[in-house]
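Presented below is the structure to which this report refers.
Omission of a single protein chain aside, the complex is shown with its protein chains in their original locations.
Note that the chains are named A, B, C, D and E in the order they appear, and that numbering of residues resets to 1 at the start of each chain.
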């Protein structure tokens, strides 16, 4: 598969997330809107730095086995300066805590990371809800 | 995407569910068959009305993060007269109970609801197992 | 066991929840505090009434198999006027969606409901976080 | 702890399960009653024998991390002739599939098995819903 | 859909799994590598035979609702001589323990089994991680 096609898959994922977030927030439901705002606030720099918090979000997503959330936090981690070695150590924690049931999600996480690193110039998305 | 294409995706989902339910029930396994019958019975009008029961099924599916089950109950809720405002309040309960890990499923739920409401004339399917 | 002892167990549960909520909210963490406020807001009367929302919270808690959350929503449902027949229909949805793994939690839910109805004069607690 | 006390803990577990199953089935809810009947039917001798089915129930309970269900199936497996070596191999599958999060439940499973084998003369309970 | 196309979907699944396992193991992370080795070791003949262990892996995957893991163990079970009747009895345990939320995964499991049996000559893959 060419780099352009790989970039397209990351772009498609990002576009769907962006479009549906807008659809969801367009509806006048204050609990939903506040939850989305709180989600964004959660990963801001504080007593723990952004990098650590994104790693926490990544491992939480991995053991709960949500591919979209994992992809999102992989991109955020990379944007926060997490190296591939660090990413794999985070993966190892998720794998041991969550078991072999995590493996298919780990495959897709590494596939997504490979695409991100594939020289297609895809930037990590701004923080808009895992 | 055109309304016709959107309708196709809902139709494809419905067709696969119908075909595989038939395949499953064709096998002579009494426990499986009884479970399917019990599942249908669960959502019948009783002390709680159908609308309330479908909302219960929707939120249970959302916090357990099963896209097919969510789509199914979104369609059933709509057929039972649940308004978009009520649907979003049910979503908000699922989101707060289940956390941000629910968000990707919420996106797909709203996308499915949009397709259903997209003027493609797709009716909610008869109750045949989440 | 006497009614007084049964009341004690419900009271002990309520006291621990109240004490620890205060401990948690005493810490200056804005995300945690906002989450607790949002949780309270979720079950307020809106497009869906309080009774329906508490039933949604009950079934969500049952399929996610959290005894404390189930006990809490059983008490809230009862305070909102949910009858025993309606409670059991909500239980039946949780049981069929969540499977036999839910049964031990159903036992404790019915045990808690029995204690609440045991004439010990325990009122449902004010809404302070599942 | 004496053997008598250990037997008491197994007996207490069995008594609560029995008492609450009766309370649940006393309520006139046909879906709940049918689910309980179906649960019993599931583990009957068929294409797979009782021993294999109980092992399946044990591992399913272990990865879903339900202590009561695990205890129940440990007792049933033992009654069906599962040896300690076979039990530990089933545990190993549950541990590797489910991850380290299973370990606390594995501890309680082995503790329960030790109590059962502790010469206190506790028999496995009749099959009445995990 | 023709048998050739059906074979293609099974082949595509196998190829992605194989390629990503190689990508994952290419990274020098000893915990991840050891976990993969341990996963393979888990299903080897021992006190329980391979057929029983694969059935345990299948039901664990079903109640944890991981389609890739289910597909993998369906193929392994078939290679170990599990009949369709036995497979459905294992499915029935997973369905009753895990509830109706398992149904969409059951549909895909039966669909995958149908493809495997579709005369396309696809062999079960060697044991390389769920």
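Just so it is clear, a contact is a pair of C-beta atoms (placed from the backbone, for glycine too) under 8 Å apart; a residue touches a chain by one contact, two chains touch by 3 or more.
The model shown is predicted, which means the values in this text are computed figures rather than measured ones.
For the omitted chain, the shown partners it touches in the full complex are A, B, C, D, E.
Across A:14, A:29 or A:61, the residue that sits in touch with the chain not pictured is A:61. In the complete complex, the residue from E:14, E:42, E:61 or E:100 that touches the missing chain is E:42.
With the whole complex as reference, residues 38-39, 42-43, 46-48, 52-53, 55-57, 59-64, 69, 83, 85-86, 88-90, 92-94, 96-98, 130 of chain A touch the missing chain.
In the full complex, chain C contacts the hidden chain through residues 16-17, 20-21, 23-24, 27, 29, 31-32, 35-36, 39, 42, 60-61, 64, 66-69, 129-130. On the side of chain D, the interface with the absent chain consists of residues 65, 84-85, 88-89, 91-92, 95-96, 100-101, 103-104, 106-108, 110-111, 114, using the contact rule stated above.
In the analysis below, only the chains that are shown with their structure count from here on.
By the document's definition of touch, common neighbours of chain B and chain C comprise A, D, E. A rotation of 180 degrees, rounded to the nearest 5, superposes the Cα atoms of chain A on chain D. Between chain A and chain E, the centres computed from C-alpha atoms are 27 Å apart. Mean C-alpha positions place chain D and chain E at a centre distance of 26 Å. Each of the following residues of chain C touches two or more other chains: 38, 42, 63, 85, 88-89, 92, 95-98, 100-101. If touching chains are joined by edges, the resulting network of the protein chains shown connects every chain directly with every other.
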